[in-house]
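Before any comments, here is the structure.
Removed from the display is one protein chain of the complex; every other protein chain stays in position.
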Amino acid sequence: MKLLDRWKILISGFSLLPMAGATLAQAGHMPFADANWKPADKQQPPVFTNTLNAPDAVNIYAAHRSHSSHSSHSSHSSHYSSSGGYSSPRYYSPPATTTRSYTAPTTSSSNSLYQSSDTTSGTSASTSTARATNEQKSNLVTRVQTALMVRKYYQGAVDGVMGKATRGALMAFQMDSALTVNGRMDTPTLNALGIKIP
Amino acid sequence: MTWPVTLQIDSAAYPLGVVQRAAYALADTVAIQIGIEASKICLTAFPTTAKLALPPQQAHSLILQHLNDFALRDHINHETTGLREVLARAALAGCGI
Amino acid sequence: MAMLRKDTHFVIQHLHEPRLLKVITLDEFIEQGLAVCAGSADFSDLLLWLPNEERLRSPHLLSLPVGGFLTPKPLVGDFESERLHLHSPKDAEVVQPGDVIAITPGNTMARVLYRRGSDSNLLFMTDRCNSLCLMCSQPPKDIDDRWHIEENLRLIDLMDPIEENLGISGGEPTLYRDGLLEILAKCKAVLPRKSVHVLSNGRLFKDPSWIEALAAIGHPQLSWGIPLYADNAEDHDHVVQAPGAFSETLQGLYNLARAKQIIEIRVVLNRLTTPRLPELAHYVFRNLPFVQHVALMGIESTGLARKHYEALWIDPLDYQESLNQATFFLFNRGVPVSIYNLPLCLIPAHLSRFARQSISDWKNLFIDACQQCAAVKHCSGFFKSHTDRWQSRGVQQLSPEAFSAYARSAQ
Partner (left out) sequence: MWDLAVTLIATDAKHYRLLPFRFMRMNTGNDRDILLTADTGEYLHVNDAQLQALSYFKVEAGTPFYKDLLARHFIYEPGHHDPFPEMAAQYRSRKDFLFQGPALHLFVVTLRCNHTCQYCQVSRAPLGGSGHDLSEANARAAVDRLFESNAPTLTVEFQGGEPLLAFERVRQIVEWIVERNVVEQRDIQFVITTTLHHLTEEILDFAQQHRIQFSTSLDGPAPLHNANRPTPSRDSYERTVKGIQWVRERLGHEAVSALTTLTSRSLEQPEAIIDEYVNQGFSSISLRPLSPYGFATKSAHRLDYPIERYLAFYQKALAYLLDINQQGVYLSESYTSLLLKNILTPFSSGYVDLRSPAGAGTAALVYNYDGYVYPSDEARMLLEMGEDGLRLGRVQQPLPELLASPVMEALLSSGVAEALPGCSDCALVPYCGADPVEHFARQGDPIGHRALSSFCKKNMGLLKHLFGLLRDGDDNVQRVLLSWLNRRAYSDVRLPGYRG
């Protein structure tokens, strides 16, 4: 806007009276090192927000005619909340301090150290749902087998396969636990075994 | 020393702009008439109605102090020429209604 | 609170490669399975916590398809398996269920990388640094240790998903820019309930491309701890032993502000930084009022600090006044401020409300003088590296009366 350009010039030391304009007269003689300093794109100077306008601070000028900064009207609602016209100080729970915790292993190589199902969370989504569900099922069977083993219903291999032995152990457990005996990993049975499913 | 208080100063040490500003700043105390002759500037100061009781001696040192202060401001402005403008430009970058 | 080391020796059998393992009890295994890990993992990432008696009761458990077994005590009876097995820890307290440990072949040391329930857990990024602070607690090494990045990415997967504070530190973490950004993104995705606090000297943020990178990640609970040691370049650059560091850090702080990041200014209190501490507080308020927290921190007498004892040591009693001036200057202007690492007996009562129990549990120490002190439960205590040489003449036990004065003024 035209006016603003005007201001920028006026604010920066020009004067309406020639006698105050002396600074300009010498502009030519003193080319200044930083004279062409200006912020790069998208690097405009940050504008500070008032640390004293914390939400809990009451703007006691709110109702005075042309009294208050409208940028300081940060929280109108708070005009009504407080009674004293002033607020209690802000307290802050600081982040936990941290410092280095251990010495690096003596054998340090820059190549891959640990193999893992996947190293970034992003790629896990790419595993086909079919495989995922099979994996989940087998994992669940493994936990069931383990639970049955701890309870002495199952002595076989913990292999994640729902075989005869596992199903038999499962039915035995269901019977003793007065559950529907179906040899399936239904919710009542899993609950009875202390197995949580997401 | 009696009214009017007069000072003769070297326009090299006190450029006209400096003298004018000093006169402006003192306007509520003394009315200063500025005369220019060659390299000299001659100041003739009369007390304002409000300050008739002001001793000329005090007026003299007051004027001298203001002359020196404005000479110093002139020096500072000279040393910082253009910086205010640069600063305002940078600070107000992208501001518009 | 007793100091608990972060590593101990085990008898380790059948370890063929470096491993990161999540320690898990049998009950947890049954109840939650892989859900104990925040990210993606499989059974081979688990180290089953298997006390002797449980193993002896059901030997078949050794057929569980987990990564290995941990016997928390000296081994009783025989262990019939070729599977990975840790037993007979030197210190049985160090490794507990829920923890994540790192072990490497040919090394009996097990390092705890994640400790369940601790707020001092840390992702260590690198030993490298572009500064050489006079009081550096762990002198940088000029080595390529990018392997930390991958270790940390794995570690994130194996952590508990529960709400905790997590630190990221070094060295200078921003030196591995892409690795750090990847880790921050993964923290947001996998550990959304953990707040993350990164320690950095902020110098590299002078590169504005960080603005978009950090804004893009948009981690809601990410904060940056940036040290500022003076209100002028000469003094700051001297403390960090790096010409130009002051300018770079300030540009960095402005870019972090542009990226709307949560910023904490950290000042280590020593002979060089305390004389102008009030002026520094003034500088921060006038030039950096967007910081959310200022931490004024007692010095940790380890690493390079010991080497520069003469240059750095000042008795906290001798900077109480500037600490006082700086703290209340900021507090009165709405800038949250805390005092770290200073025992209460070295802080006047009216400053005690700003003192925090800031020293990480694993290196927190209380000396003999503390044993009878009424304030010990509320005190920061000392670093484990504490020595008499670095001890203030003001260290004393507070009587219940004296401490109640602290408690009163803390309200």
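The first chain written gets the first letter, and so on, giving A, B and C; residue counts start at 1 in each chain.
Definition applied: a contact is a pair of C-beta atoms (placed from the backbone, for glycine too) under 8 Å apart; a residue touches a chain by one contact, two chains touch by 3 or more.
Every value quoted in this text rests on a predicted model; they were computed, and no experiment measured them.
All shown chains touched by the missing chain in the whole complex, by label: A, B, C.
One of B:L16, B:I36 or B:L72 touches the chain omitted from the figure, and that residue is B:L72. Contact with the chain not shown here comes from a single listed residue; of C:F10, C:F331, C:W390 or C:F403, that residue is C:F331.
Which of C:E31, C:D235, C:D315 or C:D361 touches the hidden chain is settled by the complete complex: it is C:D235.
Within the set C:R5, C:H350 or C:K384, the residue that contacts the chain not displayed is C:H350. Considering the complete assembly, chain C touches the hidden chain via residues 231-235, 246-247, 250-251, 254, 276, 278-279, 281-283, 285-287, 289, 324-334, 350, 409. One chain of the complex is left out; on chain A, the residues touching it are 2-4, 6-7, 10-17, 19-20, 33-34, 37, 39, 44-52, 57-73, 76, 79-80, 82-89.
The missing chain lies against chain B, touching residues 21, 24-28, 64-65, 68-70, 72-73, 75-77, 79-80, 83-84, 86-88, 90-92, 95-97.
Operating definition for what follows: only the chains that are shown with their structure count from here on.
Taken pairwise by the contact criterion, the protein chains link up end to end in a single open path, with no chain closing the loop.
The busiest chain interface, judged by C-beta pairs in contact, is A-C. Among the chains present, the centre nearest to the common Cα mean is that of C. Separating the centre of chain A from that of chain B, both taken as means of CA atoms, is a distance of 60 Å. Centre to centre, using the average C-alpha position, chain A and chain C are separated by 19 Å. Of all residues in chain B, only 15-17, 20-21, 24, 74, 77-78, 80-97 touch chain A in the complex they form.
Contacts from chain A toward chain C in the complex involve residues 40, 42-43, 45-46, 48-52, 54, 57, 89-92, 94-102, 104-122, 124, 135, 139-140, 142-143, 146-147, 149-150, 152, 155-160, 193-196, 198.
For chain A in complex with chain B, the touching residues are 1, 3-4, 7-9, 11-14, 19-20, 22-24, 26-27, 29-30, 32, 34-39, 44-45.
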